[in-house]
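What you see is the complex with one protein chain gone and the rest in place.
Showing chain A:
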Amino acid sequence: MNSDVQQVTNFFNTKRLRLSIILVIFGLAYIGASIGLGFQTQSLLNVQAGIAWLIHNFIPNEASQGYWNEIIQQLFRTFIVAVASTTCAAVVSLFLAIIGAQTLTPAITVSWVIRCLSSLLRNIPIVAWAMILLFSFKQNDLTGFLALFFMTLGFLTRAFMETIEDFGTEKIQALQATGATYLQVIFQGLLPEIAVALMTWILYMIENNVRDATLVGLLTGTGIGFIFNLYFKSLRYGAAGLVVLSVIILVVAVELISNLIGRLLS
């Protein structure tokens, strides 16, 4: 009995020791990184001065109100690019995910190829996508669309594939047992079951892409990102602040709408 108690005590001691070691490692990592970057911890104390400057300059004033028209126009364009790229990518992703999911794949090599492809697409940062595509497609909306499309394709293929695999084989087999064909099983069994999950992923991705589209626009010289860059470089800070504000409003609105749709679906 006593040795049992001892064992529990030992268990907790080991656990505590492990936690302490992890904390020490994080501490050392921070110190190491500070030294490496020449970053001084006390400079954090001056952060408030920087923030005060930001507030002073970026709060939109009367002069910046004249920019609303242009901002809303560009915001709308950016939004359309984000939605279009997400929905196009979703259609292709669903197809790839079905033939790539381990439970439905026609051949295990197909599954492997799709897995690798989606991992590749997903792991190239959006900024890199935009830069690469700029070479061939120059500065226009198509470049931004494609950059978002490829990244989303990689992400959604993976997400859909996992959704399908979680769905399991039992219900698929139950329909196969009635003599249903592959396509019938997918349309009558799989899709109705996973429809809500797919919509949730797509809405999440639209939110995400509205944000990313701003960044991509900055590089490809289109949409809201472009005019932010323009105002900023020409020292029209008030107008630039207005752009930031409008992007925040849009992202929050998209999130609210997608929550609403999500609740209606389930």
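Criterion: a residue touches a chain if its C-beta (ideal position, glycine included) is under 8 Å from a C-beta of that chain, and two chains touch if they have at least 3 such contacts; residues count from 1.
In this section, contacts and distances are computed from a predicted model.
Comparing "Cytochrome c oxidase subunit 2", "Short-chain dehydrogenase", "NADPH-dependent 2,4-dienoyl-CoA reductase/sulfur reductase-like enzyme" or "Phosphonate ABC transporter ATP-binding protein" against the UniProt entry of the hidden chain yields the protein name "Phosphonate ABC transporter ATP-binding protein". From the options A:65, A:173 or A:234, the residue with contact to the unseen chain in the full assembly is A:173.
Among A:60, A:100, A:154 or A:189, only A:189 touches the chain left out of the display. Where chain A meets the omitted chain, the residues involved are 170-171, 173-181, 183-184, 187-189, 192-193, 195-196.
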